[in-house]
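Let's look at subunit A:
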Amino acid sequence: MILVLLIVILIAGGVLAWLLGRWSAMAARIVSLLALAADFVLILFLWVSTYERLNCAGQSWISEFYLPWIPQFGINFHLAMDGLSLVMAGLVAFIGLAAILCSWSEIRERAGFFHFNLLWNLAGIMGVFLAVDLFLFYFFWELMLVPMYLLIGIWGHENRNYAAMKFFIFTQASGLFMFIAILGLYFINARNTGFYTFDYLNLLQTALEPAEARLLAAGFLIAFMVKLPAVPFHNWLPDAHTEAPTAGSVILAGLLLKTGAYGILRFVIPLFPQASLDFRYIGMSIGVVGIIYGAKLAFAQADLKRLVAYTSVSHMGFVMVGSFAANELALQGAVMQMVCHAVSTGALFILAGALQERLHTREIGTMGGYWRDAPRMGGVALFFALASTGLPGLGNFVAEFLVLAGAYRVNLPITVLASLGLVFSAVYGLWIIQSIFHGGGETPAKVGDLSLREMSLLGAMMAVILWLGLFPQPMLNTVKASLEAIREQTGLTQVGSEHLREANSYPHFTRSCPPKPAGQDVPMSRSTGGTRATPEGGLRLPANQPIGFLRRQ
Partner candidate 1 sequence: MTLVELHEMIPLLILGGAVVPLLLTVSFYRNLKLTVALTVLIFIAAFTSLFFAPKPVRTDGSLLSMDGYALFYIGLFLAASLVVALLSYGYVRERKDDCQEFYILLILATLGASVLAAANSFIPLFLGLEILSVSLYVLISYLRGFTRCIEAGVKYLILAAASSAFLLFGIALFYAECGTMDFKGISEILQIQGMPTPLLYAAFGLLFVGFGFKLAIVPFHMWTPDVYEGAPSPVTAYIATVSKGAVFSLLVRFFFIMGAHQYKKLLFLFSAIAVASMFTGNLLALRQENVKRVLAYSSIAHLGYLLVAFIAGGDLAVEAAAFYLVSYFITTLAAFGVVAALSGGERDADSIEDYRGLFWQRPWLAAALTAALLSLAGIPLTAGFLAKYYLVAAGMKARLWALVIILIINSAISIYYYLRIVAVMYAEPDAGQNAGRTAFSSSPAAGVALCVMTLLLVWIGVYPQTLITIINAVINYAYPF
Partner candidate 2 sequence: MSDYNLSLFYLLIYSTTVVILVAGMIILSYLLGGRHREPATGEPYESGILSTGSARLRFSAQFYVIAMFFVIFDLETVFLVSWAISVRETGWGGFAVILVFLAFLLSVLVYEWRIGAFDYAVSGREILKSIRKAKGI
């Protein structure tokens, strides 16, 4: 029930904000803030109350909601939350709060409708992270596009129509391929079992021909790689980020890109384990190309927001590498990177927005020497630039380190190339600081420093990054069980633990779970659906066997 509430609060808050916005812009802002704060509190409550359960591997959903929607097609309104979706949902609420606070003074025109779109977009994203019915997932996936389109198209900058249209067409068209893949899976499952269902847990058991699996996986991957964005499909992102209003950029970078990564983790790998192993090196290579190419392009930009947009491409490459490396460390690193990138890049966009609000330009060439006038802003920018470069002690370092450590076990050359990304990010990160806050500039304009609102917002974001950098364990514990389940699907569990001896490196993982009776070894099973195939004895490979086996043979 609490899961529906998370979405309903946002939807209702959006409508209310629109209605109140006709009367007063401030009312709309406050209503949206309250709605998101309520969501945030709910998620925190969920987290705290289920933290113990989350720590145990192989646990079922921590919360679930089930309602028949179109029973004829086996479509259900089925929401469920495990550790991974809990983290993502928390991220939605947090980044959503940031988006509203950062547009507090930027959006003066039509604030009601702005907040309506913002909240509905967040509701769609929230739905994407919670849905475990594939039809519902696609429903939310598409639903979040229209509000974002309007956010960019109405409140964006000069070239907004072009950017909004490009964003929409890219994501919609790629989503349709995923839709076909979903339907393909649905019909293949129905052909095998005679039972029409879109339910995630049931579809997990679908037996697929390798060729079918590869085609279907490709359908999903197209959608997710466009969102991520992986390199050949990243085209829409710089335009959309640059032209969007600050809140739009924050949500785009912080949340929309994460839906793609989440999709790969939640759907592609578990649904098509063999296919994703086939795609493993291609996927990792695409990730590496993204890391290097994004970094290179970022360095070449003259437009601040465009620069930050390209750093997103670079950083999301790590997520791609981590997801496809698909061992314990790499997956944890990918999730960590999703969270840290959301916060740090979100903060950079907020700073870019703040600068633009003060200077009415995003041209880096015209900036310089603002540290004098705005030391607080400079300090904050330095912090996030360093976070972005992966300074030890900050969350991004942990994330990238985990990804690289994981990828190292899979493929050395790719890892070496990926680690170049750290070097490049230092280059552009420091370059931002140098050219905007240091140096003289010709005639540096006066810049007002950060206000109390901005400062407290960015302060909270800094705290999150520091927390993740210094004590990431709670976060890792939260997602552990879900990632374990994902890896179990791929049949890589044994190999991974052989290599990493995770029990030694992470003593937390093995603590205080109630011993499970035999035969209860079925994680995440649901009474209405079937049970998922457990890794059978025959699949437990000898430790030195090469990777690349499927649960069904």
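Here is how the candidates were picked: all candidates are chains of the complex that A comes from, given by their letters.
Keep this in mind: a residue touches a chain if its C-beta (ideal position, glycine included) is under 8 Å from a C-beta of that chain, and two chains touch if they have at least 3 such contacts; residues count from 1.
Bear in mind the structure is a predicted one, so any value in this text is a computation, not a measurement.
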item: For subunit A, as assembled in this complex, the candidate in touch from 1 or 2; value: 1
item: Candidate 1 contact footprint on subunit A (complex, rising order); value: 69-73, 110, 135, 138-140, 142-143, 145-146, 149-150, 153-154, 161, 164-165, 168-169, 172-173, 176-177, 179-180, 183-184, 186-187
